[in-house]
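Here the complex is missing a single protein chain, while all its other protein chains stay put.
Order as written gives the chain letters A and B; numbering starts at 1 within each chain.
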Amino acid sequence: MEFSRRNFIKFFAGGIGGTLVSPLPWKLIDDIAIWTQNWSWVPLPGRGKFSTVNSVCTLCSGGCGIEVRKVGNRVVKIEGRRNYPVNQGALCPLGMAGQQILYNEGIRWKAPMKRVGPRGSQEWEEITWDEALNGLATKIRGLRNEGNPEKLAGIDGNHSRSTVALLIKRLFDAIGSPNYLGMPREEDTHAMAAFLMQGTNGPVAYDLENSDFILSFGCPLLDGWGAPGRMMSAWGQVAGDKPSTRPFLAHIDQRASRTALKADQWLAPFPGTEAALAMGIAHVLIREKRYSKEFVDDCTFGFADWFDAQGHGHKGFANIVLKKYSPQIVENITGIKKSIVIELARRFASSHAPIALTGRGKGLLPGSVYEFMAVHALNALAGRINKSGGVLVAHDLPLAPWPDAEYDTVATDGLKRERLDRAGTPRYPFTRSLIHTFSEAVNSSQSSPVDILLISSANPVFTIPDSKSLIEALDKIPFIVSFSPFKDETSLMADLILPDHTYLEKMEDVPRPTGVQYPLFALSQPAVKPLYRTRHSGDVIISLAQRIGGTIAESFQWNSFEETLKGRVKGLYQLGQGQIAYDGSEPVWKRLDKKSGLTPVYSSFESMWEALRETGCWYVPSHTFGTWSEIFQTPSKKFEFFSSNIELALKTYSKGKSLDDALADVGILARGDEVYMPHYEELKSRADEKEYPLLLVPIELINLASGWIGNPPFLNKTLFDHQLRKDDLFVEVNPKTASTHGLQEGSKAVLKSRTGELTVRVHVFHGAMPGVVFIPLGLGHTAYDRYLKGKGVNPYEIIDPTEDPLSGQSVWWNTRVTMVKI
Amino acid sequence: MEPDPKQERKGKRDGWIFFFAGLIGALIVGWIIFPLLLYSERSQPLNFSHVKHGPESSVGLDCEECHFFYEDGTFSGIPGLKKCIECHEDPESLYTDSPEEVKLFTNFIEPLKEIPWLVYSRQPDCVYFPHIAHVKMAETECRVCHGDFATNHTLPVFKVNRLTKYSIDIWGRNIAGYRKNTWDRMKMNDCAACHKQQGKEHNNACLVCHK
Partner (left out) sequence: MKKRDSAKGARYGMVIDLDRCTGCGTCTIACAAENNVSVLYDESDKTRNINWLKIYMLTNGKAFPHTEVVYLPRPCMQCGNPPCVPVCPATATTNDSDDGIVSQIYTRCIGCRYCMAACPYHARDFNWFDPAFPKGMDRYLSPEVSPRMRGVVEKCSFCHHRLMSAKSKAYFEGRRDLREDEYIPACVEACPTQAITFGDLNNPKHRVSELIKNPSAFRLLERLGTEPKVYYLTTKDWMRRMADNYLQGESKKEGNRPEKKNG
């Protein structure tokens, strides 16, 4: 036996033969084929039971109903609820991508954190909640012991009517600090205009669905305004109807926005001249006597010329408008042909239920008070106030008030001190909060007048038009506490992080979602248990108050946030009216003037609460129209074309100086009686038009989150490559403007304003008004993760805001720029 | 030199020995060693006895008690822990003296942790299999695919393919893929053959079973 070559071959042949008749090769081929299908790094979705949780989206204050789809204990998808009255199944892109906000580990704070390195070094140490809250309570007690409770300040981005916002405000009251600031919103401007003309402070309630002529002064109805689900659903319900039976939409916009594209008529006046156009329409209504004589004569003040108590003669609104806003003059100001102005006015007047509305952007940015008043004046002229299909005068929900907070002497003394932002003082008499004057106050003092700053549900470093001065102020403030669940620009500047849950992990309320015309209380449910060591900010505030002790602890005698919320909801129960369920058959807006369906089906508060948790809504399918004398709370008890409140405020402010000086201070260009009336104010930029020939207008896109919530990765999928390419953001420029500046599609260019410069790329777009550069808001993050950070630029870096006359809010759409190709 | 015929015969015989050595070696490798190498054994978290729970037992549970359809038509193949707790609620009063029951309490019920059962018939992720179409609509018996599980006192050893990570029961316990009973193998071809046999060849369109 020798192991020769020949025998080796035989052995080998036997081996091959044996292998071939064994399962080895055949099984291996099969298995390897399967192996190539199962790379271990391809994620395998977990299995589990399918279930759903009914909740409400609280990413904005729209209050859309959502159905959270779950597999096991994981959220897999979010869908709009057809059985929810606000949105009837519709959801905006951001709401649809909510699971990415919950599960993106890279952007979330997972536990309370203490800064250990120098600010900005991003060196953090995880601490316990006890440690974090005790430390903060001690610091706040320290301020109070020194008698300086006002050195605690807060910036709160929560919906101003929400329970969390009220809790935070209550904490400030109990501690004794007046420096509680709400983030600016469009609603502030609405509230101001409503207060000045109607004396009411209620929420905005546009009965759009019942209107047959919607005249929108730049209000981006289909670009994310109000409750986006409601608006898009409403559009979908009428879009298929014949033009003769559906509401006519006239939209005023400088750009072919989604709303402008769907409008029956699109008008493009020069930016910032919307008020002049409104006054032009008012002129035609008055000249042709097409206004509602009944309403104007009986229910308004200041329309005709009059003599006041001192015997001074005043020019009425009618005469001023007739003199100053002829269609020709309006054409000169706005660029809209006078024939179009006249036609539009006639159409407005002859419609059965016309409505005029304003608003810029999704609702996170303030507007201009005189402009809002000018547009609202049209509603008054047409007699559309508190009429079906018009602007309803709404009231806050009858939520049960909490027992009054307890104040000790430190608190009462502290609350008497002037607010740092001077909001509510004679200089800014009607404004709730002002971030930029707050920053100025901090920056202009030797040492920071604020020792502790609490920031909740807001990312002002990114979303404030004048972020530079705020960043400077934050640098100066010794101790910043952030409640943000996200590693956003603002929380990265903080010293202590007390992370909140994300919206899918907590219960939250949205009393009266923005713009919805009937009383509705939306309540969200946690869809999953908190993923990380985070805590509900409501619970944190209560716990903090109790740790501070004294009258502050006495003011917060609750065990949990849920208890405080439940306590408020009792008020809804006690009203004895309202519905908990919506079956989707008949939209609520169709039944507003019927007095049906008011009787509640629940018999006890507990059963109501259980049902409310299940359905997420309580609403009254009716509007109380009331009598005029109850509705208008102005000094004249009428709708005021001539605002007595402005007159009063300016009188107070001009004490000791001339009225002209006061007006110059407040930034009002008009003189005479017009000051107190809706009118067109030219909002001039501080920059020289020759040096900066172009106007930069930031725009908000419905598929790009521009608020404090960072844009989730899914939304990046929907951006066109003429909006974002690699890290370059595109601005929209008209072909004419592009050619005069030597720009082509895709050109890189430097945008330069008085305050800074940005590098962008150019998208040449016929739908952009010549002379204007449109730049999307929402990109240019320096925080968050790789999916967002460093993409695009933030327009606010070069916005050169001026103050809106009277309100002092930032005017963010009149920055002048140059654009140079590079 | 003339070759020695004896030598030659011996050489040929030797050659056959080598050939058969190779052949037998390969057969041993292919039929015995390869399967041992290919599969690794894993033990179930608990040794569940169908017999002790089933309709014939003193407990007397119907099969549908655990293996039922939800209202959306999905199938509760293996019930969740909640189902176990319905009966096994009190750690102080055990039904048996089995250590498995103690394990059930200490490892799963007390920490409220779902039992990570190893599923013999788990199909690849790309497969969609609706029980309801087969069991309710086509009236297929459970044992056609799963065999006589209900008569098991102990759970079979769970073997997992090291390459594919699938259970051995997909390919079948027979390494040659030999199939005596309908439940011996669960490969795609078996599904297709059965569909064809039942006159439902249209259900062999790709998307019917793949997701």
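Here are a few things to note about the model shown:
FYI, a residue touches a chain if its C-beta (ideal position, glycine included) is under 8 Å from a C-beta of that chain, and two chains touch if they have at least 3 such contacts.
Model, not experiment: these values are computed from the prediction.
Considering the intact complex, the chain excluded from display touches A, B.
Checked against the full complex, the candidates A:Ala90, A:Leu357 or A:Val393 give a single residue touching the omitted chain, namely A:Ala90. Touch with the chain that is not drawn comes from one residue among A:Ile29, A:Val116, A:Ala239 or A:Ala664, which is A:Ala239.
Touch with the chain that is not drawn comes from one residue among A:His312, A:His352, A:Lys529 or A:Arg786, which is A:Arg786.
Hidden from this view is one chain, which touches subunit B at 69-74, 124-126, 128, 130, 132-133, 136-137, 202, 205-208, 210-211. If you put the missing chain back, the residues of subunit A touching it would be 37, 39, 41-48, 71, 74-80, 87, 89-93, 96-97, 99-100, 102-106, 222, 228-229, 232-233, 235-237, 239-240, 256, 258, 261-262, 266-268, 702-703, 713-722, 724-726, 734-735, 765-770, 785-787.
Note that in this section only the chains that are shown with their structure count from here on.
For the pair subunit A and subunit B, the distance between mean C-alpha positions equals 56 Å. On subunit B, the positions that touch subunit A within their shared complex are 14-27, 29-31, 34-35, 38, 70, 72, 74, 76, 80, 124-126, 161, 163-166, 171, 175-177. Across the complex, subunit A meets subunit B through its residues 1-3, 6-8, 10-19, 21-24, 26-28, 30-32, 34-35, 37-38, 44-45, 49-50.
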